[in-house]
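What follows is a single structure, and I will ask about it in a moment.
Note that this complex is displayed minus one protein chain, with the remaining chains in position.
Chain naming follows the written order as A, B and C, and within any one chain the residues start at number 1.
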Amino acid sequence: MTFSISSSLSDLLRTAREFIDQEVIPLEEAFLTGTPEDLAPGIAKARAKAEAMGMWAPALPEEVGGAGMSLVEFAHLSEELGRTPLGHYACNAQAPDVGNMELLLGYGSEAQKEQWLEPLVAGQIRSAFSMTEPGHAGSNPTWMSTTAVRDGDEYIINGDKWFSSSADGAAFTVVMAVTNPDAERYRRASMIIVPTENPGFKRVRNTPVMGDVGHGWSSHAEVSFNDCRVPISNRIAGEGEGFVLAQARLGPGRIHHTMRWIGICERAIELMSRHAIDRELAPGRPLATRQVVQHWIADSRAETNAARLLVLDAAHKLETVGNKAARTEISTIKFFVANTLQRVVDRAIQVHGGLGMTDYTPLAFWYRHERAGRIYDGADEVHRNVVARAEFAKYGDVDLRG
Amino acid sequence: MTFSISSSLSDLLRTAREFIDQEVIPLEEAFLTGTPEDLAPGIAKARAKAEAMGMWAPALPEEVGGAGMSLVEFAHLSEELGRTPLGHYACNAQAPDVGNMELLLGYGSEAQKEQWLEPLVAGQIRSAFSMTEPGHAGSNPTWMSTTAVRDGDEYIINGDKWFSSSADGAAFTVVMAVTNPDAERYRRASMIIVPTENPGFKRVRNTPVMGDVGHGWSSHAEVSFNDCRVPISNRIAGEGEGFVLAQARLGPGRIHHTMRWIGICERAIELMSRHAIDRELAPGRPLATRQVVQHWIADSRAETNAARLLVLDAAHKLETVGNKAARTEISTIKFFVANTLQRVVDRAIQVHGGLGMTDYTPLAFWYRHERAGRIYDGADEVHRNVVARAEFAKYGDVDLRG
Amino acid sequence: MTFSISSSLSDLLRTAREFIDQEVIPLEEAFLTGTPEDLAPGIAKARAKAEAMGMWAPALPEEVGGAGMSLVEFAHLSEELGRTPLGHYACNAQAPDVGNMELLLGYGSEAQKEQWLEPLVAGQIRSAFSMTEPGHAGSNPTWMSTTAVRDGDEYIINGDKWFSSSADGAAFTVVMAVTNPDAERYRRASMIIVPTENPGFKRVRNTPVMGDVGHGWSSHAEVSFNDCRVPISNRIAGEGEGFVLAQARLGPGRIHHTMRWIGICERAIELMSRHAIDRELAPGRPLATRQVVQHWIADSRAETNAARLLVLDAAHKLETVGNKAARTEISTIKFFVANTLQRVVDRAIQVHGGLGMTDYTPLAFWYRHERAGRIYDGADEVHRNVVARAEFAKYGDVDLRG
Partner (left out) sequence: MTFSISSSLSDLLRTAREFIDQEVIPLEEAFLTGTPEDLAPGIAKARAKAEAMGMWAPALPEEVGGAGMSLVEFAHLSEELGRTPLGHYACNAQAPDVGNMELLLGYGSEAQKEQWLEPLVAGQIRSAFSMTEPGHAGSNPTWMSTTAVRDGDEYIINGDKWFSSSADGAAFTVVMAVTNPDAERYRRASMIIVPTENPGFKRVRNTPVMGDVGHGWSSHAEVSFNDCRVPISNRIAGEGEGFVLAQARLGPGRIHHTMRWIGICERAIELMSRHAIDRELAPGRPLATRQVVQHWIADSRAETNAARLLVLDAAHKLETVGNKAARTEISTIKFFVANTLQRVVDRAIQVHGGLGMTDYTPLAFWYRHERAGRIYDGADEVHRNVVARAEFAKYGDVDLRG
């Protein structure tokens, strides 16, 4: 690897891998085929162990209770955690909490940090994020109906959101609402903290996603705000700065996510390689002897390695020149890795045959839920347009509205 | 259409389409997001209506209670029914019952017909089919561990099966078991009827498939046979004829299935076209204006039409020259249509964005469960090999075992 | 085949196949690796034989010297001829002559027919077609710079064209020129016959296409019209009817072309199957034993069969409901078959290894020149838009200009 890893990081990654293999992967069965109650004791134990091992809230500074890793360090760790659907939760690094932590850390007031960030990092509470609306295309985030109108020292929030990830059981959500409808397009909205116990907030239902209504942190909810009053001090950063925050939140988050996907690819390659070796087509003739299986594995290896390098390169750029200058790279990895993931998982399922359709491996879970990787946080199409615009800009000004 | 449709068939298809649109599609919500109890009254009503309209058990002859359609007629109907996940069940044409009905009709004894076929056609009972074993690759159907040993006038059956479709609630299953272990490879197994109330039969559990343990006819079970004794008269056709029956069963079944998939493609195209028209990216600017959406729809249309013609051509060949002579065509449509389906549904989900991930449309259901189309009943790879062998055979003898 | 073939057509196709195999394929070596002089005697002999066998100018009526085949009959024949790059020329059915013949037959004046159509059908002269301009995108055919201004009973034509197929050695070209610049968009241009001996016409050069400037009928030329005067009676049909003629010309032409492509696919499958059988990787272990080769052949067979059915279905529709009503189908087959062709030829080259790169098989010729199938006569993108528009139209009016 030319993206040099210090020996201490290298040690940490080995430790993380062992932790995942020994403590977390054995919990997959309960997660994939059992009830939340089946999973509870095991995951609690794994979380305690992760904390004891110094892998808790890895991207947060030590002074607020995290492990103090750099972006690139957490990127590498995220790959190891990504090898199982439970890895990030085991380390309190799951979305949307990790994004909310980074948001509060960077832009929250001292009071907000004390009230919300600390228990969040400590794993005492969970949080949600409420941006997407059922009535508007996610690909145009500036067009939304939820409003927050000032009334004295309060905002009165009204509107409906969906895909409020993990709202089920969350202590608060961060909602994006229009505060300045007449402002310039990217200055209209603000981010506001809404405790879920607020009487104006309602979790209407968990959305059934790919056959699954989910539970707790592993769910998506439809929520509504009905004359929901919160103090103005619940706003994060300045009024109208919602999009600035959303952008700031996206860069590092995309590094985490795409490295998590690389971890999924790695596990899928491992599972299909092992199954191909173990499963016999006839006595003494394993599936691994089939040329198409060999080629699927080879293509998956090549594409996964290429994807990882692309993410690490983007992370490096993000760290050295900043979120804005790395915008094209951040868009590139989103669609490139999401599509790589879909192909690799699909091949792994095909190698597994009927078993691949079942929940006896995590492949079917990823096949279902990670299909969203090409949709959430900007669909493939949105990110491809960003990249194309940057390419055209090398050769002159061109109006692409066509 | 050059595959001519009589005006009576044409009328029937229009009627079927209206029935599906008005009576069955409204039940999707209960099926996709509700409980079996939510669905029960509506589906019962729809089934009664289907029977009254002459679309009940469409492929079975009228004398046993079916609608008496020819293979090509049922093929066309199957497309209409396929537009919703509930269509085939509404007409008592769901797998594996329809396959078992055809099997009993063609090869069952009079006693078997009376005891099992009649109530099956009448919709009074359901059935299962138990062939695949967890310990053996499905792509080599001649290699299985389940045995049926003669003891007087009984078989004693032992073994484990999975993907016993619809065993949950079934009155009987048809099990494939080795009766003649020393016979030539394709003469080793027989098909035997096993009532599920037999004490030697156990439904161990429903297999969680893509996050869903299913229920009733919409489930897959793991079953075991432990010294399960059944009369020899429960065997369908002669001893050692299991593969002959399996082959006979496959031809028409594949026509039904692939036409059902064409129906799914049609519905997916309809859903994505409508959503593209309705969903606005900005006021007055629908998603339909995006060129990539246009191209996905165009490719889906082209591929679906091509796939339908290929199936109708195979059906015509099957009817005119028989199952065996049409073997290559039957393999061709299996992998060609299954892959078309996967691409079309994937595009439709992408057009729907977040909504496509939810169970508020049937797309996510098909995305999950029809992934099996490339695996069950012979994986893509098996069928491609059949087609390649036929191609090589045009130019000479070649040993492909390489 | 469900697209029924009469026994006389079936006989003709068998005869055509033998003719191609025995008389034309042996000429490929001279065509692909020799000089025009090397090819001349052989191709002259083959053309004489084709005429004697009743396969001359197959789509033209017998009364003007053709073989009088219907659209569907010629479609089937076109597949047989397409198996070699010389097949259509051997039967005087090569583009653009066949299109010009159909144009003159359907819309030419009696004088035009006598002067141009008769010698064209007789094979005494060749012709060109001049539509595309280097300065304008081919995907917007209504935007062109070449003008034909009336001056008494003459047109004065000025402008530059390229991709004037076969202008090298042609007796005349049919040029598309703006005659009514102020008319409604699709009524601006007319088609006019220009003899190449006209002093105002100049063939500037043959365009090097994929490394090849070509020669005679197998070439593309850049031509210019400089105050080129022709009698008004050289106009085909009415003034401003250029687009109507272009559309009329396209429908049947696309059937011929796409069936020619099917013929290429068939030959490519044959070549790769034979090579896979003959070429050994090690003694006694032919390339045919490789699973990926088997799968390429299987996919090629499936896609080619599907493509053929799609074309025959479009031809049937064109014959029964007309050019306009079949417009969507005509667009569908253009991009569907062109892409099928590209994939099949690419796989055949890969199977041939280094030999596939050489001109010792026709594969490399097709790889180069048929790449144009996705560009000429409307690029893939244009045709996909046509198909998408038709799909949207099923659900309502939608403005797609976005």
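One rule holds for everything that comes next: contacts are C-beta pairs under 8 Å (C-beta built on N, C-alpha and C of every residue); 3 or more make two chains touch, one makes a residue touch a chain.
On a predicted model such as this, the values are computed, not experimentally measured, just so you know.
J.: Just name the one of C:T33, C:S70, C:S233 or C:T320 that touches the chain not displayed here.
T.: C:T33
J.: In the full complex, which of C:F129, C:F163 or C:F201 touches the chain missing from this view?
T.: Among C:F129, C:F163 or C:F201, only C:F163 touches the chain that is not shown.
J.: Sort through A:S166, A:N234 or A:T332 and give me the one touching the missing partner chain.
T.: Looking across A:S166, A:N234 or A:T332, the contact with the absent chain belongs to A:T332.
J.: Taking the full complex into account, what residues of chain A touch the chain not shown?
T.: 1-3, 269-270, 273-274, 276-277, 285-286, 288-291, 293-295, 297-299, 301-303, 305-307, 309-310, 312-313, 316, 332, 335-336, 381, 383-389, 391-392, 394-396, 398-402
J.: Could you please point out the chain B residues that touch the chain left off the display?
T.: Residues in contact with the chain left out: 290-292, 295.
J.: If the hidden chain were put back, which residues of chain C would touch it?
T.: Within chain C, the residues touching the omitted chain are 32-33, 132, 134, 137-140, 143, 162-163, 207-212, 279-282, 287, 290, 292, 349-350, 353-360, 364-365, 367-368, 371-372, 374-376, 379-381.
What we mean here is this: only the chains that are shown with their structure count from here on.
J.: Centroid from C-alpha atoms only, then distance chain B to chain C, rounded to Å. What do you get?
T.: 42
J.: Find the geometric centre of each of chain A and chain B from their Cα atoms only, then give the gap between the two centres in Å, rounded to an integer.
T.: The mean C-alpha positions of chain A and chain B differ by 37 Å.
J.: So which stretches of chain B touch two or more other chains?
T.: Counting only residues that touch two or more other chains, chain B contributes 290, 381.
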